[in-house]
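Note that one protein chain of the assembly has been removed; the remaining protein chains are unaltered in position.
Each chain carries a letter (A and B) given by its place in the written order, and its residues are counted from 1.
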Amino acid sequence: MKLGIFYSDLRGNHDMLFRLKGEKIGVFLVGNGIYHATIKEKGEPSPILQKKEIDYYVLSEDLSTRGFSTDEVDSDIKVITYSDLTDLIMNDYDKLAWL
Amino acid sequence: MGTLTIGVFSSLIGSMNLDFAVKLAETAADKGHNVNLWLSGNATTAAKKGQKEYKDYSYLIKKISGLQKKGVQVAACEACSEARGIHAGEDIIEGITSIGMDWYVAKAAKSDRVLHIGVE
Partner (left out) sequence: MSNNILFVVQRPPYKSENPKLAITHAMSCYTADIHIDEPVEPTLAYVGDGVLNCIRDQRSQDIYGLISTEQHIKVQLSGDMKILVCKEDIERLGIKEERLVDGKDLGAEAGLNVVPFKEILKEMEICDHLMFF
């Protein structure tokens, strides 16, 4: 399963995120999920970014909406637009889950 | 090109998930995909006629009309709407179909991708 997971909260369901497995996992940080890509709480990166085998993406429009720029995003996370997001979900992931 | 079905259960006001869903639907339609948009639970409030536009509140009527012009099928859960006093034929924005949940699961079943936003 190539699973695209949408994550839209700052204080969300981390447990479920880590329990989901697949041949390919991508996490799309949208809405308030973008804070995981930008904030280092107590100096530490978000715990949701700890999985090396996951591809992380953050939605640029939701970064800008909340006052962040691409420069402030962790280098392991790819900044994408709605157009990129559409291509990714239609071409690279066969199932989608909004947690 | 593929078919994308998006289901949303979040409120028009009180969440921005609907704004996200509409923008994604618009982008996918612009890229030539077939798109279906299902409004259920509190998301049916987006289908209500007579909304007044304020800059502090999400207002999607014009965008939803734009989606329809791009060929996006937009439907609202009949039971969820009626339960909220949004009656088919009187209260629902023209072009939005008021229909049973079986429409959504049927569209989903026949889609290449389904993005189901089942949260508040």
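In this text, contacts are C-beta pairs under 8 Å (C-beta built on N, C-alpha and C of every residue); 3 or more make two chains touch, one makes a residue touch a chain.
Here the structure is a predicted model, which is why all the values come from computation and not from measurement.
Checked against the hidden chain, the listed residues A:Asn13, A:Gln50, A:Ser64 or A:Asn91 yield one contact partner: A:Asn13. Interface note: of B:Lys23, B:Lys48 or B:His116, the residue touching the hidden chain in the full complex is B:His116.
Summarising the interface, chain A meets the missing chain with residues 1, 3, 13, 15-16, 19-22, 95-99. Listed by residue number, the positions of chain B touching the unshown chain are 7, 9, 40-42, 79-80, 100-111, 114, 116, 118-120.
Following the convention adopted for this analysis, only the chains that are shown with their structure count from here on.
Chain A and chain B have CA centres that are 24 Å apart. Listed in rising order, the residues of chain A touching chain B in the complex are 6, 8, 30-31, 61-62, 82-83, 85-87, 89-90, 93-94, 96, 98-99.
Remark: chain B residues 2, 4, 16-17, 20, 23-24, 27-28, 31, 33, 112-119 touch chain A in the complex.
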